[in-house]
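Dumping the structure here so I can ask a few things about it.
The complex appears here minus one protein chain, its other protein chains still in place.
Presenting subunit A:
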């Protein structure tokens, strides 16, 4: 629907608004120019780089090399297995944290503040930095990747769950409280039944993210299908790389299709 904007104050206000818009546009332009200078952006090189990039993409990468397909089965299966375990662990931990963190169910406001700060810290550090650090601590391999997925996932889910819990209808909680229900009874009968649809939805979303993340984890030595991408690229076997990427894209799209099916069934 088209909304008519009525500008209060007539011509003068309109002129002022115009001036403001021009100022914003000019500031943006200036910022862009400064940024271009800062990274010594060479427009000619960039524009010439695009055809090079496309040529590289189409002549070196395509067609995908279908050799050694059996070798890819294990990393793909690993990716699935670790995504399942990580989703499960992080959803269990996430629910516990969310109940402590949500304004309506927290046992004490102080617990809420401390947990929120902690989770915000966890979430705002890039995932790959965590993964890389964990690889140093736990050694190269899928174990580090799994722990990274769990740590990151439980912070991510705790925040989403807590927001969903805070949005819930408070009436049933109050009704149970006035009947003298204990904390556990209130959670079980007032929160959980209402919260389940959001829980399913976010958990399925987390599963999707975990599948995607495993593609990236391999790049820092944390196993999964990403390791294959790095290996083949380091050996300049670009045909194989594109095969692995194609498998990965198919896997991600398939998982998305599956989760949207399950979601429609459940909610």
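Keep this in mind: a residue touches a chain if its C-beta (ideal position, glycine included) is under 8 Å from a C-beta of that chain, and two chains touch if they have at least 3 such contacts; residues count from 1.
The rule we apply is simple: contacts and distances are computed from a predicted model.
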Item to check | "ABC transporter permease", "Putative intracellular protease/amidase", "Xanthine dehydrogenase YagS FAD-binding subunit" or "ECF RNA polymerase sigma factor SigK" - which is the UniProt name of the missing chain | outcome: "ABC transporter permease"
Checklist outcome for this item: Filtering A:73, A:96, A:125 or A:235 for touch with the omitted chain leaves A:125
Checklist outcome for this item: Among A:11, A:39 or A:179, contact with the omitted chain is made only by A:39
Checklist outcome for this item: Of A:27, A:77 or A:258, the residue that touches the missing chain is A:77
Item to check | Absent chain, residues of subunit A that touch it | outcome: 1-3, 28, 31-32, 35-36, 38-39, 41-42, 45-46, 49-50, 52-53, 56-57, 61, 77-78, 80-82, 84-85, 88, 120-121, 124-129, 132-134, 136-139, 141-144, 146-147, 196, 212, 215-216, 219-220, 229, 233, 245, 248-249, 252-253, 265-266
